[in-house]
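One structure is given here, and the rest of the page talks about it.
Apart from one protein chain that is not included, each protein chain of the complex appears where it belongs.
Labels run A, B and C following the written order; every chain starts at residue 1.
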Amino acid sequence: MSLLEYGYAVWAPLVWILALVVVGVIVLILRNRGRKSYKKGTAQGDIFLSGIAVPAEEQRHVKAANIYWGFFEALKGFYKGMMRPHTGIVNDYILWFVAVLTVTVLILLLTS
Amino acid sequence: MDFLTTHAPALIVALPLLAAFAIPLVSRAGHSARSIFSLAVLGATASLVAILAVDVYSTGIRVYTFGATLPEMALPAGYTVPVRIMFQVDGMSMFMGIVITTVALAAMLYSLQFLKGQSGQPRFYSLMMLLYVGMMGLAFTGDMFNMFVFLELASIAGTGLAAYRTGMADAVEGGFKYIVISAVSALMVLFAIGLLYSQYNVLSIAALAHYMEYSMLDMMALGLLAGAFVMKLAGVPLHMWAPDTYTVAPAGTTPMILAASYTSMYALYRVTFTLYGGHIDTAAIGWIVIIVGVLSMFIGVMMAVHQTDIKRMMAYHAISQGGYMLLGVGVGLAVLADPVALASYGRDAINGGVFHIINHVFYKALLFMTAEAIFFRIGTRDTNKMGGLARNMKWTTLFYGIGALAISGIPPFNGFASKLLIYQTVLNFSPVLSAIAMFVSLVTLASFAKVFYAAFTGPEMPAYREVREVPRSMLIGMGILAACVVFFGLFPGLIVDTIVAPATEALINQTGYIDAVMGAVP
Amino acid sequence: MEQVLLNFPFVAAVLLMGIALYIIVFKRNLIKLVMGVAILSSAINLFLVSLGYRVGGVAPIYTDVPEGPMVLPVPQALTLTNIVIGVAVLALMLTLVVHIYRHTGDIDAEKSRILKG
Partner (left out) sequence: MLSRIVRTVANQLVLFVLVFGLYLIMHGHDSPGGGFQGGAVVASGAVMLLVAFGSGQIIKWLTVRRLVTVACCGALVFIVLALGGTGTSFFHNFLLGTPVFGGVPTPGPGHGHVWSGGIIPLMEIAIGFTVMAGLSAVVLAMARFSGGEEIEE
């Protein structure tokens, strides 16, 4: 019932979860073999920035705009090109629609 | 019980329609009366859908003729063409019916609390009911012209919902864009219907498919219909309206408008498979669908990573996931005329594409609801301003996590099951397309991880120290969808066998659809 | 000659559609855009009604009919339905344009736009 069979393969989520549980147990065992000297709530848990004063929460948090900065920097040209058709003007939406309709109709007329 | 089974197709549309016009009157009796009334009607309709589903899956296609002396009598005595308006409910219609009803229930539950204290609530519930009627009618109708009417009904109600918060400038703009593109594309549908009617003098889909001659005008009509429905389902390059409209629609209604897009996708499948699927080689239209699908997947996801508005990002992901469905079904459509390829991978590709509809509607509805829950509490959708929300909104975080993992195709959630079907079957058709699909999933995961990191983790922001979890009714609405996502992920075989495979069978089996109406005609 | 005259409504409908699409695509004034949608709707109505016309036909009503052919009733029903829907859509569009004007002080599609990208 849980199996998803198709043509040449099978996907069995319950078996996958069983495997996940087994792996999880192994991970927990390994984790418990680690050092136990960490105490919550003591100075061990404080933030340490090479002796510099810890900034306020807003400055500490990595904002969404700063994540994947390199990715966007590398693809700057691509996104510049992408922004050109995404004008947000409703007339342009209809222009695209008319263009696609023309192309679709032409393809269907030529292939049939 | 027998009465209900016989008349369920009509009652499923009639009851919410009745409620839509009764709600403005009922709501004069107070808030709770209206809430209870709306929920009761939707609940009754849902049970009718369940009754009809059991019937359709056990006995096959159902025909319901309006005004006839017998609802099953599609052709009046002595006629060789159907003259009355009729509903034709087969596996695919029923599948859409189940999707729409579940989403509507969750959306209604979510909205009850969300709307408290806002003005114009009677209109909101009326429009919800009308949108539901439009979508169900579109899924059930066996008539091209009624397809147009229900499409317009859904568009008008959807616009009313998208522009519900008229006090906000962007909401009005999103609603206006939606109605313009809906009106223009629906008029193109009507033009195509006129072209078809001019040749065959019938409007019933079954009769049209029976008499179809695949002339020049027919192919032109197919092009117009396909283009118009692609516009409504937000396939690239006709997707630009979707982020605008999905972003501004209030909480519970975004999933409803999303479901309305997929009803247009259903209409596209109905036209390409049932109306035109018979004797011509469908490779050309199949490739058009595949190209639109691949473009949607790639451009949708690349635009999504770039967004800062959380709902806008999810809207672009909705476009991208729509591409998966089009890819799966497009592959099936391209090999429809080739029985060997159809049996070896075409059918499974369609299974994957159709299964992805229900999966995607569930997890995307869940994600939209979590986004709106954040907006409800902190009053902004800008991810740059969020941070540390997991500390105070534990349930919302959990639901967001489930939805994000499901949309990225991480096992064991439901997104993985349908995506696996699509990857593996498309691999047989064209390995490049499969590789693109996997790459898109990767970028999807990256973009959701970005938002998860920026919004939910991190130090507790001083501005959001007082933020509380959202009210219970909103949590219940999200909880239902999250439970569906997990259940569908754990038991994909059950879902595929019971509701997806009959839908695929209904799409491929064109003669069955025609014979249900035209069986007696030579 | 008669053939040309009979096809004249279709030519007119297609011309109207062209005009309407031109207006919708190139006119940035939102009111004009709404007018374009109205013209498109009328063009399709004209197309549908012309489909149902038969030479020398009379109105398809079963009382008070002279002998002879009738025009097709179904396209007229379609047209009527489209008119009704068109009224609702136009009213909705105009309301939203009024709202846009109140919020942004402009009805130019480009200048009043907030959502993009």
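The rule is short, and it goes like this: a residue touches a chain if its C-beta (ideal position, glycine included) is under 8 Å from a C-beta of that chain, and two chains touch if they have at least 3 such contacts.
Owing to the predicted nature of the structure, the values given are computational and were not obtained by experimental measurement.
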Visible chains that the absent chain touches, using the contact criterion stated earlier: B, C
Selected residue (touches chain absent from view) among B:120, B:339 or B:462: B:120
Absent-chain contact - pick from B:66, B:79, B:214 or B:439: B:66
Hidden-chain contact residue, picked from the options B:14, B:39, B:410 or B:449: B:14
Among C:35, C:98 or C:114, the residue in touch with the chain that has been omitted: C:98
Residues in chain B touching the chain absent from view: 7, 10-11, 14, 17-18, 21-22, 24-25, 64-71, 85, 119-120, 122-123
Residues of chain C in contact with the chain not shown: 59, 61-66, 80, 83-84, 87, 91, 94-95, 98
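Criterion: only the chains that are shown with their structure count from here on.
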For chain B paired with chain C, centre-to-centre distance based on mean C-alpha positions, whole Å: 28
Approximate Å spacing (C-alpha centroids) for the pair chain A, chain C: 45
Shared interface positions of chain B, touching two or more other chains: 176-177, 180, 184, 244, 306
Sequence positions of chain A contacting 2 or more other chains: 86-88, 90, 94
Residue numbers on chain A that touch chain C, as the complex places them: 83, 86-91, 94-95, 98
In the complex, chain B residues that touch chain A: 176-177, 180-181, 184-185, 188, 214, 216, 219-220, 222-224, 226-228, 230-231, 237-238, 240-241, 244, 280, 284-285, 288, 299, 302-303, 305-306, 308, 344-345, 348, 351, 383-384, 386-388, 411-412, 416-417, 420-421, 424-425, 446, 450-451, 453-455, 458-462, 489-494, 496
Residues of chain B touching chain C in the complex: 145, 149, 152, 155-156, 159-160, 163, 166, 169-170, 172-177, 179-180, 183-184, 187, 190-191, 193-194, 197-198, 201, 203, 243-244, 247-248, 306-307
